[in-house]
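One structure is given here, and the rest of the page talks about it.
Apart from one protein chain that is not included, each protein chain of the complex appears where it belongs.
Naming follows writing order (A, B, C, D, E, F and G), and every chain is counted from residue 1.
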Amino acid sequence: MIELIGHVLVLIGLVVSAVLVFWFKDLLAAALAAGLFSFLISLEFYILQAPDVAISQAAIGAGLTTAIFIIGIRATGRYEEGGS
Amino acid sequence: MTIIEALTLFFLAIGIIFNTLGVIGLLRFPDLYTRMHATTKATTFGSVFTTLAVVLYSIGMFAGTSDSQFIVLGIHAAIVALALAFTNAVSSHAIARAAHRSGVKPEQAVVDRLEEAGL
Amino acid sequence: MLWNLPYIVVVLLAIIGLATILLKRNLIKIFLGVSILTSAVNLFIIVLGYRENSIAPIYTYAPSLNMALPTPQALCLTSIVIGVATSALMLSFAVIIHRYYGTVNVDEIRELKE
Amino acid sequence: MIADVIVSNLPAFLVAVPLLAAFLCPLVGRISPNIRAAWVFAAMALTAAIAYCLAYLVYTGGTVIYVFGATAADLSIPLDSGGIPIRIMFTVDPMSALMEIIAVTVGLGVIIYSLSSDERRSGLENYYTIFLLLISAVLGMVSTGDIFNFFVFLEISSLATAGLVAYRVEKGLAVEAGLKYLMVSTIAGIFFLFAIGILYGQYNALNMAIIAERIQWTPLDKIALVLIVASLAAKCGSVPMHFWTPDAYMMAPAAVTAMLVVASQASLYGLFRFVFTVYGVSLNYVTMGWVVIILGILSMVVGVTMAIPQKDIKRLMAYHAVSQTGYMLLGVGVGLAVLGDQFLLNSYGYTAMEGGIFHIMNHALYKGLLFLTAGAIIYRIGTGDLNRMGGLGHKMKFTMVFFIIGALAIAGIPPFNGFASKFLIYESVYQFNPILAVIAMVVSILTLASFVKVFHAVFMGPPREEHAQVREVPLPMLGAMAFLAILVIVSGLFPGIFVTNLIEPAVHALTDQAGYMTIVLGGG
Amino acid sequence: MIDSWTIAVGALVVLILLCIIRLVLGPTAADRTVAVDTVNTLTIAAMVILGLIYQEVIFIDVALVYALLSFVSTLYIAKYLGGEL
Amino acid sequence: MSKIVRFCADMLYPAIVIFGLYVIMHGHITPGGGFQGGAVVATAAALIIVAYSYEEIQGMLSKFLLQIQESAGLVMFAGVALIAIGLGTTFFYNYLANSGLLFGMSVPFGPNPGELNTGGFLPLMNIAVGIEVWGGLAIVILYLLSGIPKEGT
Amino acid sequence: MRRELSVLIMIILAIFLFIMAAGFTFGSPLETDMDDYFIMNGQEQIATNNIVTTIVFDYRGFDTLGESTVLFTAVIGVALMFRMIVRGDSDENE
Partner (left out) sequence: MISFLLTFILVFVLYLILTAGSGTIGVWSSSEIIAGFILALAAAAITKNFLCRANNYRMANPARFLLIPVYVIGPFFIEVIKANLDVAYRVLTMNIRPGIIRISSGLKSDLGIFMLANSITLTPGTITVDIDEKTHDLYIHNINVGEGDELRPVIEDRELFALANLPAWIRRIAE
């Protein structure tokens, strides 16, 4: 039962963090929310008995994608409106 | 319930309590630096303690069954604990430094030598 | 027990990703939407392969033989790597575009439009 | 002995050779330009030879199956698996072979052209790497018999095409066009993956034949079909999602543009393959056929009307490419609409499909030729703006001849190959629905008008003084254009040979779903 | 015994959700970074305990990858915030 | 970054590299494999990149070497698979499995802890893919960093 | 106009996807024969404990070659994009 509740909470967290990505105007915060989304989806893969996928999501989604998005934000400007 | 089991439960409880305190601190404290006092330390120690509980559990199980999978479990969990303590300290230092450089000043501070030094 | 909640979450994530792609005007934001959409389809594929009370499809000490389906996990691995390759290429495009136009707002860089 | 091994492994070499050449190309290409050119040309020629041998095998001996990782190449179903193919397999039937022939032929011509026309640019070792990757992706897409494998090759072709379109990074517009293409194809790819997930979740299979056997036409299958058709139509530049085509075709180097046509047609092939082979019998033919027909008609009309006012030569040709894609969709759509009715199929359905598929081949040839001539013109005078051209007829005689050949072919004037395929389409579509045929003819006339305008603007008129230094383009470029032009003329003069030997087997292979399933699933 | 582990995981997941509140509120990007960093730590703890619940030793490797790599993305964010990137 | 972070990166770099190699090597026994391990090692390179400034990186990581690494990994991957054709079977036939040679031990059916020396050519392919992903992802980060505009432009 | 069109597309897709979500049942795949084959025979045939790796590198090894190629393509594409910045090259214009 508790596992079930935990699973549901992770799913809710996924949706919430995705909404945050949509909602933030500050791109850095959006990238942070995307990182959080990545962590949570990796936890979800873990719960769904897919450790291989969880590792690659952790390594690629949490580590590298966030890094290259940060570099991209640095190279293009931080806020969504008003250009750079 | 053996001593190791009791100790495991104790560690687990301590870990969860620390984590809870840390997150409450994250939510309640007024400014960034005090929040970092609350979270980085409390959650680091909380997570390290829950991980150590796993280590203790595996030691207990290994003593009972002498099954080599519990060696692996214990050692890997110990490495996780080590890595957590190691990386969290450095990353909280990095965040604090970056925050200070980006202009977040501590509230109600009685003194700010770093501001004066201008690094 | 959990009914179809994971599938519903997949749909919600896909819709949020699409909304980010279609409604936002900033290229980086659009790429974040693409990565959410990719994650949604990855989650969909993994959820397809989950069986109740199963263990991971790796033989270890774990005694049960009721394993989750392995093929979706293999497909998902491929999909994740494709996703990171695509986002790397897209980000490099955005960086170059910013060098030329000074902005990454979609509405302002439409020079090709008739 | 060695020959046997090579022959039985031809489908593997077909993809492995260009891939290996591409992997080594960034390193080999750094040594010296000549070695790079030799390397690329050798790889492409070897690939072409393999493709021709394989096509010969397929056309003479029937569909070739290649199973990756099995003990024997044609062991599609392992003995202990209970009748399911579990490994990835290549299923090269005459339709695939036809597409392979087109791809390597155009690819060979384009490589020869590109070795001369692009030699002054930078980053060439990476450029040719991506070129080889694109060719291997196209070959993989048309050969594979596994839907997920198709997706992987689709993604390779997306990324490679985007990289090539944005190759001229010194122009911001090129990067923008590449980004637009990449966005469209990425989102299309994601929805394609959704469709794969739906099919996999229902039937627990990834092989086309086994899905075709198990498919039940549930609502989920319908959704999957919609997603597949939408994503592949977006990739091949059909009308609702055609907005990337003019930008991408205009900003890419000329050689790349010719290759883009082939890559788009590989997506078109995927569309046909899914509709005919995977869904096949269970499909509601008339509805689906009309959907394809309407897509085709819209593409034709929108493409040609957008093309007429264009000022840039490659952009104009790009809109014509959209328009010509409509012909293919129209022909195949008519065939699809009558697929359930054997009598109508025999009376005009096959003809329509032959027209549509013959048009794929012809379009690749003459559109490739036209883009190469446009590239030649731009190579010499440095702009694609029609208003700044004129009087080039005397300076670039051979280019002018090749342009005339291509323009007449695209407009459907006999005796060029455009006429052959368009005529097949007209006569069959007229029996199906006269209005459609009339629209097709009108579009054809508008195409002719548009190209007459281009011809007049570029080659006729008084010579302009800023073009006084213009000379004929180098010999390799002329050779490549001549190569394609000869093919255009030959296939226009003797369409019967091509239709009987190449197109008809392809059409019958495409429509024969039961035969496909028997070959894959019965070959235990 | 297993029940107490499960309860611990449930508590950790609830804490993760609470951290999201700070992610929403956080006035500066540094606050949000702190929140995400906290989520990392909690996720790692949850993963270790889940590995024990599933009786699968090999799952711990995932947590180990996580512990080492989430650090790197935090450093990137910190470097960007500090204006050094 | 500050001296503390630099020192930490120096110390963690060998540890993460060996951990990535461990993940690569044990791909056929535990979760992981070429992609995951390669990504871990590439993240180690990213750690070095983030700890030092872009100018200091030039001497530590060479783009050309990484490019060679990437190509070599892919060629090794395809080459290992192509050897199968030379042995009279098909592309990607696992000729080493259960053969008794390198990585050719058999495993009993059912739950068992696993043994490194099994899996046929899978460990070789894991290594090849690991090398490739390592080079590829590291070089992507290096290139993207070079796109950051200099101060004052 | 563009905004309304986007919302329309999203609504249509949402309906599609919800129908899709209703068609499957979480936790019980409809058919499992191919994967059961992998689970039962993969360990014995390839001598590997990790069935996922078995599929990734052996049964569907060709996909993995393609996937590595995708990454390679992206890297070469990025290198192609940044060649002006890194080396300061500039082409002669056409």
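By our rule, a residue touches a chain if its C-beta (ideal position, glycine included) is under 8 Å from a C-beta of that chain, and two chains touch if they have at least 3 such contacts.
For clarity, every value in this text was computed on a predicted model and none was experimentally measured.
Undergrad: Could you please point out the chain F residues that touch the chain left off the display?
TA: Contacting residues on chain F, toward the hidden partner: 2-4, 7-11, 13-15, 17-19, 21-22, 25-26, 48, 60, 113, 115-117.
Undergrad: So that we can see where the missing chain sits, which residues of chain B does it touch?
TA: Residues touching the hidden chain, for chain B, are 21, 25, 33-34, 36-38, 40-42, 44-45, 68-69, 71-72, 75-76, 79, 85-86, 89-90, 92-93, 96-97, 100, 106-115, 117, 119.
In this section, only the chains that are shown with their structure count from here on.
Undergrad: Taking contact as defined at the start, I'd like the list of chains shared as neighbours by chain B and chain F.
TA: Looking at chain F and chain B together, the chains touching each of them are C, E.
Undergrad: Through how few touching steps can chain B be joined to chain D?
TA: Minimal hop count between chain B and chain D: 2.
Undergrad: What's the chain with its C-alpha centre farthest out from chain A?
TA: D
Undergrad: Select the chain whose centre, defined as the mean of its C-alpha atoms, is least distant from the mean of all protein C-alpha atoms.
TA: Centre-most chain by C-alpha means: G.
Undergrad: So the centre of each chain is just the mean of its C-alpha atoms; given that, what is the distance between chain B and chain G in Å?
TA: Taking the average C-alpha coordinate of chain B and of chain G, the gap between them is 36 Å.
Undergrad: When the C-alpha atoms of chain C and chain G are each averaged to a single point, how far apart are the two points in Å?
TA: Spacing between the chain centres: roughly 9 Å.
Undergrad: Listing for chain B: what residues touch at least two other chains?
TA: Only 69, 87, 90, 94, 97 qualify.
Undergrad: Two-or-more-chain contact residues of chain G, please, as numbers and ranges.
TA: Residues 17, 20, 24, 29, 32, 34-35, 38, 43, 49-50, 52-54, 56, 58, 60-75, 77-79, 81-82, 85.
Undergrad: Provide the full list of chain pairs in touch.
TA: Applying the touch criterion to every chain pair yields A-C, A-E, A-F, A-G, B-C, B-E, B-F, C-D, C-E, C-F, C-G, D-F, D-G, E-F, F-G.
Undergrad: State the interface residues of chain G toward chain F in the complex, per the touch definition above.
TA: Result: residues 43-50, 52-54, 56-58, 61-62, 64-65, 68-69, 71-72, 74-75, 78-79, 81-82, 85-86 of chain G touch chain F.
Undergrad: Could you pull out which chain C residues touch chain D in their complex?
TA: Going by the criterion above, the answer is residues 14, 21, 27, 30, 34, 37-38, 41, 44-45, 48, 69, 71-72, 75, 78-79, 82, 85-86, 89-90, 93-94, 96-97, 100-101, 109, 111-112.
Undergrad: Please output the residues of chain E touching chain A within their complex, sorted ascending.
TA: Those in contact with chain A are residues 3, 6-7, 9-10, 13-14, 16-17, 20, 23-24, 26, 29, 32-33, 36, 39-40, 43, 46-47, 50, 53-54, 56, 58-59, 61-62, 65-66, 69-70, 72-73, 76-77, 80-81, 85.
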